[in-house]
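Up next is chain A:
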Amino acid sequence: MSTSTDLTLAIEDLTVSFDGFKAVDSLNLYIDKNELHVVIGPNGAGKTTVLDLICGKTKASSGSIKFLNKELTELAEHEIVRAGVGRKFQTPSIYENLTVFENLEVSYPYGRTVIGSLFFKRNNEVVKKIHQIAKEIMLEDVLDTESALLSHGQKQWLEIGMLLIQDPQLLMLDEPVAGMSVKEREQTAELLKKISKGRSVLVIEHDMEFVEQIAQKVTVLHQGKILAAGQMDKVQKDPKVIEVYLGH
Partner candidate 1 sequence: MMTKHNPFRCARTTLMTLVASVSVSLALTANAASLPTAEINTTGLAITDDTVTVGILHSLTGTMAISETGAQEAEKLAIKQINDMGGILGRKIEIIQEDGASDWPTFAEKSRKLLVRDKVAAVFGCWTSASRKAALPVFEKENGLLYYPTFYEGLEQSKNVIYTGQEATQQILDGLNWVAKEKKAKTYYLIGSDYIWPRTSMKIARKHIENVLGGKVVGEQYKPLGDTQFGSVINKIRLKKPDVIYAAVVGGSNVAWFKQLKAAGITSKKQTLLTISVTEDEVLGIGGENLEGFYSIMKYFQSQDNENNKAFVAAFKEMWGEDSVIGDVTQAAYLGPWLWKAAVEKAGSFDVDKVVEASETGEIELTTAPEGYVKLHPNHHLWSVARVGRWNKDGQATVVYESELIEPDPFPAGYQ
Partner candidate 2 sequence: MSFFYNKLIGGKEGLTGLILLALLILVVFPLTLDLFRLNLVGKYLTYAFPAVSLVLLWGYGGILSLGQGVFFGLGGYGMAMFLKLEASSPENTAIQSTPGIPDFMDWNQLTELPWFWEPFNSFAFTILAILIIPAAFAYIIGAAMFKRRVGGVYFAIITQVIAVILTILIVGQQGYTGGINGITDLRTLNGWDMTSDSAKYIFYFINCALLLCIVLLSRFILTSKFGSLLLAIRDKEDRVRFSGYDVSNFKIFIYCFAALISAIGGAMFTLQVGFMSPSFVGIVPSIEMVIFAAIGGRMSLIGAIYGTLLVNFGKTAFSETFPELWLFLMGGLFISVVMLFPNGLAGLWNDYKHHLTNRFAFITKRFKSQKTLTRPTNAESESLS
């Protein structure tokens, strides 16, 4: 299995423990190319920890994470990003005192070294790319606005845009619609469908309605382990899942 070449992400036997408490326990998870995969689960199920493990924020106790056949557990965070993994945080994590344009520019994947950044030039190519991304995330009109002044939903999109500009092969989103209005949710769902073309997307979500809108494949986590996995409608009917959600 682990030698499979057509998978974007292959997590095998992944375990992490904090002072003896296993937050993620022998997890196996596979994501195909161009797949939009949603991980759901009650609070404390270990969803965010899984993202932390993939992007290197937390180091695994054991197990392997292979991204396009490259082992990630050995790499530093920035190397994982450069390999093609982008991650959006739960609360919008943008540079509030920079403009939307500058936010995107800072995320532009050139000039990533100290010297490179000192002599980075804002040429036409950069400007063009920024405008293209801004259009995609519906923020073209507010490019020069200081990003602190954006609405909550716009901030979430901006962060997605900051990832998109790096053109990642795997995009990981932690609760992208939390705190959004109904209209914004719909727009976000559209956005997700659009961007999942040509790359794999891993979404963590609470909101079952939203999950129904976007999900192709769903994995249910509970206490660090997989409770159920498969197509959305099947998972929803799984009695174990129902018990966990209702009994919670």
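Here is how the candidates were picked: all candidates are chains of the complex that A comes from, given by their letters.
By definition in this document, a residue touches a chain if its C-beta (ideal position, glycine included) is under 8 Å from a C-beta of that chain, and two chains touch if they have at least 3 such contacts; residues count from 1.
Treat the numbers as computed from the prediction; the structure is a model and nothing was measured.
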From 1 or 2, the one in contact with chain A within this complex: 2
Partner candidate 2, residues of chain A touching it in the complex: 55, 57, 76-78, 81-82, 86-87, 89, 93-99, 101-102, 105-107, 109, 111-114, 117-120, 143-144, 148, 159, 162, 166
